[in-house]
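Here the structure is laid out as structure tokens; the discussion comes afterwards.
One protein chain omitted, others in place.
Chain IDs A, B and C follow the sequence of writing; residue 1 opens each chain.
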Amino acid sequence: MDLTYTAEEEQFRQELRTWLAENIPTEWTRPGYWATLSDTESFEKRREWEARKTAAGFSGIQWPVEYGGRGGTPGMKAIYDEETVRAHAPQTVNVLGLTFLAPTIMAIGTEEQKAEIIGPMLRNEVIWCQGFSEPGAGSDLAAVATRGVLDGDEYVVNGQKIWTTNAMHGDKIFTIVRTEAGSEKHKGLSMLLIDMNQPGVEARPLKQMSGASEFGEVFFTDARVKATDCLGEIGQGWRTAMLLLSFERGASGVGQYTEFRRQYDDIVAQAKRFGRADDPVARQELARCLVELECLRYHAMHILTQVEQGKDLGSESSMTKLQWSEAFQDLWEAFEHVLGPEATLAAPRPDVDLSPFHAQDHWSRSVTIWGGSSQVQRNIVAERVLGLPR
Amino acid sequence: MDLTYTAEEEQFRQELRTWLAENIPTEWTRPGYWATLSDTESFEKRREWEARKTAAGFSGIQWPVEYGGRGGTPGMKAIYDEETVRAHAPQTVNVLGLTFLAPTIMAIGTEEQKAEIIGPMLRNEVIWCQGFSEPGAGSDLAAVATRGVLDGDEYVVNGQKIWTTNAMHGDKIFTIVRTEAGSEKHKGLSMLLIDMNQPGVEARPLKQMSGASEFGEVFFTDARVKATDCLGEIGQGWRTAMLLLSFERGASGVGQYTEFRRQYDDIVAQAKRFGRADDPVARQELARCLVELECLRYHAMHILTQVEQGKDLGSESSMTKLQWSEAFQDLWEAFEHVLGPEATLAAPRPDVDLSPFHAQDHWSRSVTIWGGSSQVQRNIVAERVLGLPR
Amino acid sequence: MFFALTDEQQAFASTVTEFLADRFDLEAVRGVVEDPDGDGHPLTLWKGLADQGALAVLVPEEHDGLGLGLVDAQVVARALGAGVAPGPWLATVLAAEALRIAGSAEQQSRWLPALAAGETVGTVALRGEGGAWDGSGITVDVNDGRLNGSASPVDYPAVAGLIVVAATDASGTPGLYLVEAGASGLTVRDQHTYDGTARVGALEFADTPAEPLASGDTVAVQALLARGAVLNAADLVGVAREALTRTVAYDRDRNQFGVPVGSFQALKHALADLHVAVTMAEHAVLFAAHALDTDDPGTAIAVAVAGSKASDAAWNATGAMIQFFGGIGFTWEHEAHFFYKRARRRAPLFGSSAEHREALAALTF
Partner (left out) sequence: MFFALTDEQQAFASTVTEFLADRFDLEAVRGVVEDPDGDGHPLTLWKGLADQGALAVLVPEEHDGLGLGLVDAQVVARALGAGVAPGPWLATVLAAEALRIAGSAEQQSRWLPALAAGETVGTVALRGEGGAWDGSGITVDVNDGRLNGSASPVDYPAVAGLIVVAATDASGTPGLYLVEAGASGLTVRDQHTYDGTARVGALEFADTPAEPLASGDTVAVQALLARGAVLNAADLVGVAREALTRTVAYDRDRNQFGVPVGSFQALKHALADLHVAVTMAEHAVLFAAHALDTDDPGTAIAVAVAGSKASDAAWNATGAMIQFFGGIGFTWEHEAHFFYKRARRRAPLFGSSAEHREALAALTF
């Protein structure tokens, strides 16, 4: 066991921490700050922030230098995740592009795609959306019905995607499309890279139970995309999608822990404020959450070790997803249980605003559904990790 | 809502209560008394008790008078269950015969079977076992492999049954046997009534994790049974078995509640003795059990109402089984949690004997397995009550 | 032994349920949810409930009520929960119960007919911020007929004409007091609950004049809290049953991986367990209501069991509703969040599940 980072990594932490301290406005650290902004204001601030961060050399930490990255280690990426959360930096607006699309392009993209896509994405000049889920294809991606028909050297795309993060701000979308008419399930799909700034593409916000709209819907009506704007081969979209999803490495666990642990502390502070922190039952419930959050932290160190040793994580990411999503949801269940009637009020006192808590609370219901529901993840753990029969 | 019993029923309660007070030895009310006896002593005492009770008119409460019963109401049966538990009367040794076999015989037995079987069973002159489960057929009864081959007017039976209550004391056994060679699943089965006092039948005790042997195994090696000693028609054993199991009416819930509630009180008393009764977490866990036990009591009143109104309970018995078995098991989990290290010791103090608690505790693990496991019951509730697809 | 609703009670349940389906369906509920600054008290609904006797159910016949019991009242509460109906029904019924239990003949004559007819909206203020629901959590004092202090959360204070306030006198004894809307020194502040099917506020009293209920002593405070717990539990049971029924219906039809979602055993077992839990909660509410009606010696246990079981059942059934609708149940356009938020707001009222369990321990240890 050696839970320290290298001297070089710690040096990186100092540089990053210093830069963050100088560049994060104090108001960003106020709880609920981002909720006070309009969606557009929030987006523009975050895009501008991302450009500054990239210019300072703090984007693409683990990416090769040739792609504009820093060429850092997995440890540096973990430090980056931890320090940005600690400093209250906002999450990148290009999260799905950076996490999933970029490494897939580096792995199997054409030279043109590498040259044209990665740089602008890193600088947030082009915001990428993901178009996987459909109303009839949620947990079951293979049920995709959006279809593309070849017309000369272009595909004409029709259909609907849902649960698209940042749909209202997207410039381009990587999309699973059924390009072979009459094909079924995993066959005949292609991963098309579609320009969203065209008449055939319409994005609509999808209002959630919290009232916010992190997600949107994207409608394709005779949208056009060049047949060469396909990632991987035409007809091999399922394989491309599986490769892409494999970059969900779980190595962001250190950052997640840092964020959730802060939320735990925030909830404890509210429990104290409302006289609930001495209640033995409330203490049990919150401590139960802390146990799971600490385990998430240990698990992140385990995953980081595997990544540093170049081991294939395989289906372990299902375990990571289960642990963080269930722990996060349980933490917000605890918020409600512990605060009692006060938890349900935006203004239990004139001087208290619990709206940001409600936003997290209601958001927590979604995390066990998207990105593979807890039910799907349990299937994967049972079948691929434990080897139980289908 | 009217939760009272009729005047006639309350009159019955008084009679029964008086008789029990006069006939139950004080030592029987001591916790753990029955565990101090050898298996044979215990059996003989209970057989003698049953004969006295029958003679006094307190057996077969709801059975028609023509079968030696009392011809009472469902309410009287509930009162009987409650009062016998309250008075620390031992459970009958003929429980499976009286609960399942007798009503099935009354429903579809031949006149000879009615005349020959019911009276001696009621007086405990003949103890009946049930031979359903096999090593390879637990939850899946249709996988029965014990086979019977016709030889003249007798079947020659070979095979093995397991989880047979009172196997060491049984005189006869109602058994599901595959009488049609080569038949599969639900077909070709018969319910044979086999004499256990013959060379071809061997019973062995099955020692459980508690060290006790409520169950046994029964081996058939060329055992013989007359073809006429079949309940229902030959080849219709599955239908007979389903009818038989339908007499699990759940109406004994009142007695179960009375018993479990006493166990709750006993556990609370131990929690007090070991200074654990003021612990808020322990209080929560025990109270959680009480909630489920009280619900079991309400449910018993609901079931009794349905029975009195002649309604078909159908799959509701699966709900009853889930509620009582899970509540009972949770109660004993609470015992362990609440008492802590002391729960695991037979003699935490020189003056305390927790062996009877351990016997219940370990027994509680079995109730979610036998009689249709909790998993099987949940399938039934989901499919037959909620109508979810198979 | 008759542990069931009578034919009349079942007919009453159907009447309220059908009225909601016809005249105040989920679209109407949505209208209230999407107008958070409105008073959350649609008069069509209110008048309809009054017409059906839903407000008069517990009021004695001599005061123009139906003179029925809590078993009948829980029928209404369950139907309102199942319909996620907004409005101050529970608040008004409890205010009337306070008068029935503890009011003088004159107080009853003055207020009960108006409350029973829906002409006056009532509410109750029985607890202060962060306090327990057993009388110990009161943060209003009374001296010389004047109230000082605060109460929170209070249902629908902005539309209530009459407020029944629990206050502690100089000797430390809790009692019940009547305050009329607009009384001097009374301030109402909206607390903005996320449950759009309700409106909730805090009350501040500064030398506010109040009239004591004739026998509004500690016993009456406890009796009122018990009735609140049971009727709130009935609402939660209605929410739970409807959430479960809608989830089962959806999962029976929705296909994923080429088969109905409801054919997956993990879902089936979760829904089966919920069905058992909701059924037990229904039993528990029925029993507790009957125990209060008949002054059963086990009433305190029965109330705590119902309060605990109903709030857990509603909590779990509505959480499962969102999970098992899979995505769509998380959208604003879907109705799942009405049920979810209502369950969570109501679960801790009149005692959380844990508070009820602690009460059970105290009663049986």
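Basically, a residue touches a chain if its C-beta (ideal position, glycine included) is under 8 Å from a C-beta of that chain, and two chains touch if they have at least 3 such contacts.
Here the structure is a predicted model, which means the values were calculated and not measured.
Trainee: Checking the contacts here: which visible chains does the omitted one touch?
Mentor: A, B, C
Trainee: Among A:144, A:268, A:345 or A:359, single out the residue that touches the unshown chain.
Mentor: Going through A:144, A:268, A:345 or A:359 one by one, A:268 is the residue touching the chain not shown.
Trainee: Hey, which of B:4, B:139 or B:309 is the one touching the hidden chain?
Mentor: For the chain that is not drawn, the touching residue is B:139.
Trainee: Would you mind spotting which of A:24, A:107, A:245 or A:301 touches the chain that isn't drawn?
Mentor: Of all options in A:24, A:107, A:245 or A:301, contact with the hidden chain holds for A:301.
Trainee: For the chain that got dropped from the picture, name the residues of subunit A it touches.
Mentor: So the residues of subunit A touching the missing chain come out as 1-5, 75, 78, 264-265, 268, 271-272, 277, 280, 283-284, 286-288, 290-292, 294-295, 298-299, 301-302, 304-305, 308, 319, 322-323, 375, 377-379, 381-383, 385-390.
Trainee: List the subunit B residues touching the unshown chain?
Mentor: Residues touching the hidden chain, for subunit B, are 133, 135-136, 138-140, 142-143, 162-163, 206-209, 211, 274-276, 281, 333, 336-337, 340-350, 358, 362, 365-366, 368-370, 373-375, 378.
Trainee: List the residues of subunit C that touch the chain left out of this view.
Mentor: Residues of subunit C in touch with the missing chain: 264-266, 268-269.
The definition used in the following text is that only the chains that are shown with their structure count from here on.
Trainee: Could you put a whole-Å number on the gap between the CA centroids of subunit A and subunit C?
Mentor: 40
Trainee: Give the residues of subunit B touching no fewer than two other chains, as numbers and ranges.
Mentor: In subunit B, the residues touching two or more other chains are 280, 284.
Trainee: Of all residues in subunit C, which are in touch with two or more distinct other chains?
Mentor: As it turns out, subunit C has residues touching two or more other chains at 267, 354, 358.
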